[in-house]
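A single protein chain has been removed from this complex, and every other one stays in its place.
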Amino acid sequence: MTRRRTAGVVSGTVAIVLSAVVFLVPFAFIVLTASKNRAESALREFSLPTEWAVWENLVAVVQARDYMLMAAFVNSTILTVASVTIMVVLAAMVGYVMQRRPSRLTPWLNALVLAGLIIPPAVVPTIWVLQGLGLFRTLHGLVLIEVAYGLSFCVLLFRAFVATIPRELDEAAVIDGAGPVRLFFRVVFPLLRSVVWTAVIVQSVAVFNDFQNPLYFLPGDSNATVQLTLYNFRSQYTTQWNLLFMDILLITIPPLIMYAFFNRQIVAGLTTGAIKG
Amino acid sequence: MTTTALPAPPRERRRGHRSHRSHYPLWFYLPAGAVYGVLFIVPTVASFYFAFTRWNMSGTEFIGLENFALFFSEPYLFQGLVNTFVYGLLTSGLKVVLGMLLAVFLTSQIIARGYLRSVVFFPTLVSTVGVGITFTVLLDPGDGLVNQALAAVGIAGPGWLTDPDLALISVAFVDVWKGVGLATLIYIAGVVAIPQEYFEAAEVDGASGFQRLRHITLPLLRPATATVIVLSLIGGLRSFDLIWAMTQGGPGFTSDVVASVIFKQYQAGFWGLSSAGNVVLFLLVAALMVPLYWKLNRKEVER
């Protein structure tokens, strides 16, 4: 036991040093650039700022275009929470039935799932559909778009992991008198916990960081999402690098906090040892 | 939708399992299918029709296969194809291998596990634009940090993003840097799902750490591996956002992939032509993925 402990300390230490070089140096670059004044940041060098302008940059980014960033945080949060919740539940239902009930339909469904991963969305026809439904330029329209585009990934993930849950468990629940809905939501879904959180994290990051879809399907400054605020500091000709990186830093913090929080949930799956064949 | 490349449906008797199946109701497909069908499938089918038209601001005009002919005569298509495969295989291969190693490592008894997991996943959280700009600076041939570090030990670093032979490979490595956290996360979920009893039993039998890895962890990670392979390979074959942020397909056309060729057509307003390109790319990726997907799933069933 002690030998394993020592090995853990040694390899952990090595990993910390290695990760510092590989992952933290780029991060440090972002922080340093965000702390410089405009002229110095334009040189894009890896160096300490001669004068620290953290606060000025922070204020400038937050106040830019009438506090657009604040509105964007609200919009992005609503968008992310709503779309990821819907997406994960719907996809889990599909992945579960697909795995448990192979039939003539399955290859077709597989093809549809793969198509969703492979084919890039067609912007203009999608706007036509949204306009026809009266959902264009609305937040719930965009929520449904994100759900549609994220489904394939989640279905794939759930389908693969439902396979690790023994069927005997379903049968036991059925014998206990559980109906299909109860079987899924009370028995199977909780067992998928670590995958659910994986899907939640991955898709939250994807939706929160999405900028193509809000740009086309929810145009307008008042509807901005966080990634669109990057355009406030970056154009084809000029870029205010210090403010751009401050913005990047600010909009990366919420997902980071969320990840740190949900990461515990995945680990929790380990300790509860939910899956006992 | 293409059907030709699809595997034959598995032979199973419907009737015999009837009672069994009612616990897995088909209506579970409905809500997801509704959203997906209306907002993804319908527009996609429409755009496939537009692949056969000249489609610009003035409207659409049916021109048969002209767009496809034009697409295949793109001077950089062949190089783009080669680049697509290089990029897809390189990124997905590295993500699978590194992701699995990292996941095993990050679920073992080490210090600072939470910190390390967060650090590995951190790049996934940063926007592609941020990653692109950051690495463009770090990989600058003259005063980029990478080449300065190399110079400190007496090596003259190459133009990572400006050398036509290197640009694509450099971007691929940055892609792995950014994406390996996701692969790791899926693998961690897979490792976590392995029942502890297996390890306990193996320990009682006196199996070494390596043996446990070889005979328990790796085989039981198969669903996770299948997922990571499918996701990262598809991602590698059709994504170009990082390429776009870092080199825009350059210098010249040397780091163009098929998806960025299509994107440039789309941005130029050649909507019909880019729709045709998307159909071609879809068929191409599907031709690769469907057999692979089928194979991966079969193994899973056999298990």
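Quick notes
Should a chain be cited, it is by its letter among A and B, assigned in written order, with residues numbered from 1 in that chain.
As a working rule, contacts are C-beta pairs under 8 Å (C-beta built on N, C-alpha and C of every residue); 3 or more make two chains touch, one makes a residue touch a chain.
The rule is short, and it goes like this: contacts and distances are computed from a predicted model.
Per its UniProt record, the hidden chain corresponds to "Carbohydrate ABC transporter substrate-binding protein, CUT1 family" from the list "Carbohydrate ABC transporter substrate-binding protein, CUT1 family", "phenylalanine--tRNA ligase", "Imidazolonepropionase-like amidohydrolase" or "Isoquinoline 1-oxidoreductase subunit alpha". Residue A:W108 is the one among A:F27, A:W108, A:F185 or A:F262 that touches the chain not shown. Within the full complex, the residue among A:F46, A:F73, A:Y96 or A:F136 touching the omitted chain is A:F136. Considering the full assembly, B:I133 is the residue among B:L94, B:I133, B:V146 or B:I262 that touches the omitted chain.
Looking at B:G88, B:G235, B:G249 or B:G277, the residue that reaches the missing chain in the full complex is B:G249.
Annotation for chain A: contacts to the undisplayed chain at residues 38-39, 42-44, 65, 105, 108, 112, 123-124, 127-128, 131, 133-138, 140, 144, 215-216, 219-221, 231-232, 234-239. Touch with the hidden chain on the side of chain B covers residues 1, 26-27, 29-35, 37-38, 41-42, 54, 56-59, 61, 70, 75, 132-133, 136, 140-142, 159, 161-162, 164, 245-254, 264-270, 272-273.
Heads up, the rule we're going with is that only the chains that are shown with their structure count from here on.
With centres set at the average Cα position, the gap from chain A to chain B is 16 Å. On the chain B side of its complex with chain A, the touching residues are 1-3, 6-10, 12, 14, 21-26, 28-29, 31-33, 35-36, 38-44, 46-47, 50, 105, 107-131, 133-135, 137-138, 140, 143, 145, 177, 182, 185-186, 188-190, 192-193, 195-197, 220, 223-224, 226-227, 230-231, 234, 238, 259, 271, 275, 278, 281-282, 285-286, 289-290, 293, 297, 300. Considering their complex, residues 4-5, 8-9, 11-13, 15-16, 19, 22-27, 29-30, 44-46, 90-91, 93-94, 96-97, 100-104, 106-112, 114-122, 124-126, 128-130, 133, 144-145, 147-149, 151, 153, 155-157, 160-161, 163-164, 170, 174, 180, 183-184, 194-195, 197-198, 201-202, 205, 209, 211, 227, 230, 234, 241, 244-245, 248, 251-252, 255-256, 259-260, 263, 266-267, 269-270, 273, 275-277 of chain A touch chain B.
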